[in-house]
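One protein chain omitted, others in place.
A, B and C are the chain letters, set down in written order, and residue numbers restart from 1 in every chain.
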Amino acid sequence: MSYNSFGQLFRFTTWGESHGPAIGAVVDGCPPGLALAEGDIQPWLDKRRPGTSRFTTQRQEPDQVRILSGVHEGRTTGTPISLMIENVDQRSKDYSEVSRAYRPGHADYAYDAKYGHRDPRGGGRSSARETASRVAAGAVARAVIPEVQVRAYLVELGGIAIDYSRFDDAEIDRNPFFCPDAVVAAQWETVLDAARKAGSSLGAIVECTATGVPAGWGSPLYQKLDSQLTAACMGINAVKGVEIGDGFGAARLRGEDNADRMRPGADSPQFLSNHSGGTAGGISTGQPIVVRMALKPTSSILTPVETITSDGQATDIVTKGRHDPCVGIRAAPVMEAMVALVLADAKLMHRGQTGR
Amino acid sequence: MSYNSFGQLFRFTTWGESHGPAIGAVVDGCPPGLALAEGDIQPWLDKRRPGTSRFTTQRQEPDQVRILSGVHEGRTTGTPISLMIENVDQRSKDYSEVSRAYRPGHADYAYDAKYGHRDPRGGGRSSARETASRVAAGAVARAVIPEVQVRAYLVELGGIAIDYSRFDDAEIDRNPFFCPDAVVAAQWETVLDAARKAGSSLGAIVECTATGVPAGWGSPLYQKLDSQLTAACMGINAVKGVEIGDGFGAARLRGEDNADRMRPGADSPQFLSNHSGGTAGGISTGQPIVVRMALKPTSSILTPVETITSDGQATDIVTKGRHDPCVGIRAAPVMEAMVALVLADAKLMHRGQTGR
Amino acid sequence: MSYNSFGQLFRFTTWGESHGPAIGAVVDGCPPGLALAEGDIQPWLDKRRPGTSRFTTQRQEPDQVRILSGVHEGRTTGTPISLMIENVDQRSKDYSEVSRAYRPGHADYAYDAKYGHRDPRGGGRSSARETASRVAAGAVARAVIPEVQVRAYLVELGGIAIDYSRFDDAEIDRNPFFCPDAVVAAQWETVLDAARKAGSSLGAIVECTATGVPAGWGSPLYQKLDSQLTAACMGINAVKGVEIGDGFGAARLRGEDNADRMRPGADSPQFLSNHSGGTAGGISTGQPIVVRMALKPTSSILTPVETITSDGQATDIVTKGRHDPCVGIRAAPVMEAMVALVLADAKLMHRGQTGR
Partner (left out) sequence: MSYNSFGQLFRFTTWGESHGPAIGAVVDGCPPGLALAEGDIQPWLDKRRPGTSRFTTQRQEPDQVRILSGVHEGRTTGTPISLMIENVDQRSKDYSEVSRAYRPGHADYAYDAKYGHRDPRGGGRSSARETASRVAAGAVARAVIPEVQVRAYLVELGGIAIDYSRFDDAEIDRNPFFCPDAVVAAQWETVLDAARKAGSSLGAIVECTATGVPAGWGSPLYQKLDSQLTAACMGINAVKGVEIGDGFGAARLRGEDNADRMRPGADSPQFLSNHSGGTAGGISTGQPIVVRMALKPTSSILTPVETITSDGQATDIVTKGRHDPCVGIRAAPVMEAMVALVLADAKLMHRGQTGR
């Protein structure tokens, strides 16, 4: 069954297919009185917009967001905020092949098994296009947590990782990869160009850091902040792994090396390391929250792969159309949005308990 | 705020502290008419039970489960199933030090920040002991999905990974590590003994496979099967990373190598590989579901680490008491339970849509 | 906090203010493959549309619904169905007085206390206009429960009750009151005309019958069908009371008179009466479901009433503008929609358990 809402107190619901007239989100539970205008949302959509470099799909979408409700004279009213983005460039003829055969790596077969129909536009709901709605909703979430800065960037592409010693925050917006390491950004350009020309695709790892989160957010045991963050990220298309702090690397440390030792600090304790990635027992510790997610290579490739038709015949498929050679790139703004959405909800939940 | 329920149609709520009189779970939404007795639950609890080898805590808990409601003459009635496990060996004096200083890597500081009190028994809620309730609830979930086999085992401990070519299902229950590779199990014994004697601890990676899940389970976009599985596993104590199928490894593959090619099969398509780990677009594909989770090393160690007291003074802490030198071991039965609980819910949700 | 979603498996979320550009609903969880077009929704909106007689507000709204997602080639796809209705006649100048003083009987003061702002358009969310979104969503619900017929009609207006012995189903659509008793409809016309001319307003009681609901729907104990139905109706503007079956009248019966005696029937038991209104223990019995709700008289009246301004000064207020002299009339199609929405959800929930 389709389930398109997320969050407990700060909630959003998205709707819309890749090839319908529009997509959108309804954000509910937003506190009243927050400054919010279309101009606060648009820049985040622009970051995620297709067609801004040769490394993203050439689909041309202006992605202009409209606020249809919930805001009056530049302030939220506490009522649901309806956000709509019209689809402009929805050439559905590109997808004729899809209605005939299942694309490996895509949800075609699974959707068919679940929903019992062969509508390629139903697949349109699983398109990366839907993530524009999340980015728009995420911009509202940012208004709820002005004390928090959320920042996502790629740390690996095609198996080439950044060197953290060269990490430069200012570099992230200077290249088409949201890469904080200028040296590695150049290498990614080369390998991704090669992959694209070869009709292939590459995977990536995206990291997101949220600073300014106070200690205490998160609802153990079954809405731990870690669970909420990882569920949110795992729900992004093509994501196959998520980790917090040292993540899988922590499994190779000894107890004394993994401990985030504490010393007295000014207002709050000083932690000597952040192996935990800013959470303990499912609750924020006040340290920066660090989440990483791994994306598989784009499944839509020009290299022919074996598959079957919907009536069970063997065939080969080549997925033409306009596709990102690495979906990880445009996933960075989406990850930021999802992390912001989780944190906005966690903040309101925490308030529900304590009034703080 | 504390949130202790999980699931939509098949739900469970756990309660109880490590050092209170009892712990338990209420399982709601279970269909009527399923065969269920205490004897169906106890074996799973016995697998997770402490004190069965020198590699787990020496706390002695019989972990006898009682069914207090929801079952009549050996069949579920469709009403809530209340499960209770009495705590027998709750020597709380062991924990006196905890009430004085924050243990790095534990939730002490975060709980204090959230709940505003220094009750070491509140920390008792974040104890691994709570997971016995999950294992009991998971046994009920298994009754809902008899078509599915769920199996968890360790694939890495202290940085030493198994060799999949030696994978032997029968071996898993022959060693104290739920290790499917007899050669590596022997190595783990050595390194874990050494770590234990050194007052240190080790991390681990646990894998869980669920076979028999039909294609079609999962509720995109925000209750994708992947997200639900990830949230469930990430909610287990000490887990810092979760991946599905090739997970982080998929980020290093090219599109054509990551594609799970399909050929015509007898009843359902034949997949030539399972990089995806049994899901696509958040929906099961009919292939085995493969989830892996990484656990950090046990935070309770005898090696002194720097910390602060609850009134902000610098100190060192040594966590005495009875602790598992590698919490990953006893996490295997818990992971099985959580995966079973997610799948039971996904099955009922799918039925809600289709009647299938 | 604002909370604008309803339902568990079949869910909807509404958005939009009375004086914004549009209002709408997102319906999620709808099974795929159902026939649905704008033409299936429009007739229900037309029934509720303002300005169709002198007994409803003279605001002119065409209430044309657009389906923006979730339907492909006339069939639902299983993805969220976004419904939008543009506001055409939103003369907000009519409401200038409202921004100055609290209208007794309206939510002005309560909204102010909750949201801390004096935006009359925030009050626009509590306008009867929002119910158009519910009616649109209700039309989708009807597609989910084709076996059920839902029918609402007024049984009392201004204290004048119908005579059930004259109940004529065909009469309901022949008068502007959804009144099944032609004799009483004529009386209502007289008293309502008089009230309207006097600048006053009248209350009403609306009854809704759902036939064709099989035995077994409803989720005791805390999502009993009765609770869901009454919560849904109590959420309609101006409703102050709800009852099932004999309702308050049952409190005056003796046990033997209130018993719905049973005799053997062909396929299912034959009940000799329906005091219970089609539910028992929170579960449908297979008999017609009968719900009644009481609406207070319209609060917007031309008769001056004492009130205070938002800065606490005493004043009198007269609510000009275009208002229904009896909001109960247009509440009938809304009640039908809410009952249909509850039943669609209950049907899917029941399926989730049993596959039936």
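The rule is simple: a contact is a pair of C-beta atoms (placed from the backbone, for glycine too) under 8 Å apart; a residue touches a chain by one contact, two chains touch by 3 or more.
Keep in mind the model is a prediction, meaning the values are calculated, not measured.
Note on the undisplayed chain: of the listed residues C:176, C:220 or C:321, the one touching it is C:220. Checked against the hidden chain, the listed residues C:245, C:288 or C:333 yield one contact partner: C:245. Although one chain is not shown, part of chain A still touches it, namely residues 8-9, 29, 31-32, 78, 348-349, 351-356.
By the touch rule set out above, chain C reaches the unshown chain at residues 1-6, 14, 102, 104-111, 113-114, 116, 125-126, 130, 156, 158-159, 195, 200-205, 214-224, 226-228, 230-232, 234-235, 237, 239-248, 250-264, 269, 272, 275-277, 279-286, 294-301, 303, 305-308, 312-314, 328, 349-350, 352-354. Touch with the hidden chain on the side of chain B covers residues 1-5, 9, 11, 13-17, 20-24, 26, 28-33, 68-70, 72-73, 75, 77-82, 114-117, 119, 121-122, 125, 348.
Rule of thumb we're sticking to: only the chains that are shown with their structure count from here on.
Annotation: 46 Å between the Cα-based centres of chain B and chain C. Chain A and chain C have CA centres that are 39 Å apart.
For chain B, the set of residues touching two or more other chains reads 349, 352-354.
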